[in-house]
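Structure incoming, see below.
Excluded from the complex is one protein chain; the other protein chains are retained at their positions.
Showing chain A:
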Amino acid sequence: MKSEEEMNEDGHSPLLNSEPKLQFRNDIYKARWDAELGMAEVIEKKGVMWKTMGIFRWSKHYFSIEETLFLAERGALLLLDEKDTIFTLKNIYKMVAEANNGCCWESFKAFRHLKSLGYIVARHGVPWTLKNDNKSCEPTRPQGIPESDTVSGREMEDTISVSSLLQSMQINNLRLAFDVYLPNSNFRISSPGDPDFVLCIARDPPSKIEIENLERRCNGVPLKICNVEHGLFIYEAYTPFAPLLVPGLFSICIIDLKTARDIFAEDCCSNRLRIKPFKLPPDSNNFARPLSGAETVDVILFNPLQIDFERVNRHKGHLQFET
């Protein structure tokens, strides 16, 4: 398997001579297209890329159309039909362009861009596996298909495919497209944890209400918004909060609650640290106004744009609140 550094994303090299050279590889995946499922069943696999791709159902490994095309573009996958005829690359592009399998061209471009950079990209709302204890998937899967041994596997799959399909085809401006994890050699499909962010594709710049709605649906996982139409641009949209450790031992700036929890995960587990969001009332000229029970709060999230920094003293590199 060629290493990922050799992959370059088109659209980022204005000079033609720096376009990547993708060649067919010696060790290739083989997958068979399952038209009913709208996914490719992996028949032969080599190397390690599969460890961060695809979904597992009934002990079989399936790639989505975007994963299939991504690998096929790189000469890393041969897609076969039920008669063992090999799909041409053109065929596969057509399948994506027609957007019948839960991924349209726009989404594919975003997928390919991030994947080429080494991110782990999964379709939003689709569990990696159907084990009983994949609680880690649930918070970010708004479709929340309930796990039940009595529901037949195939019915469940159909539901998943159709929901993904509907999601990508919906007429709303913003759609939740992918769950993205930062490049991580310790990633395990069996317990992926919460994604590092959810990527939305937006036809038009999003309104405050649209963003707030999506943030709610993502349950604390940060949102990034992508526009593909004019080239590929990704934005973070958030209401500015940042945590500050009290009593001002050291300062760290983080955007969201989830990241704060990640960083202090160990301390949170041992209950030495409690993180609580704290929103300043609008028009407030003060900060660190104690909430009831604030004595038990270790980290306060506050809005740095509302802070008058000159009232915060820096003492030996630490931040302290002026009282």
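In this section, a residue touches a chain if its C-beta (ideal position, glycine included) is under 8 Å from a C-beta of that chain, and two chains touch if they have at least 3 such contacts; residues count from 1.
Just so we're on the same page, contacts and distances are computed from a predicted model.
> Please identify the absent chain by the protein name in its UniProt record; candidates are "tRNA-intron lyase", "BZIP domain-containing protein", "Eukaryotic translation initiation factor 3 subunit H" or "Decaprenyl diphosphate synthase subunit 1".
Per the UniProt record, the undisplayed chain of the complex is "tRNA-intron lyase".
> Out of A:61, A:74 or A:113, which residue would touch the omitted chain in the full complex?
A:113
> From the list A:74, A:123 or A:224, which touches the chain that is not on show?
Final answer for the missing-chain contact: A:224.
> Hey, which chain A residues sit against the chain that's not shown?
12, 113-114, 117-119, 182-183, 204-209, 211, 224-225, 227, 229-231, 233-240, 242, 251-255, 259, 263, 282-283, 285, 303-310, 312, 314, 317, 319
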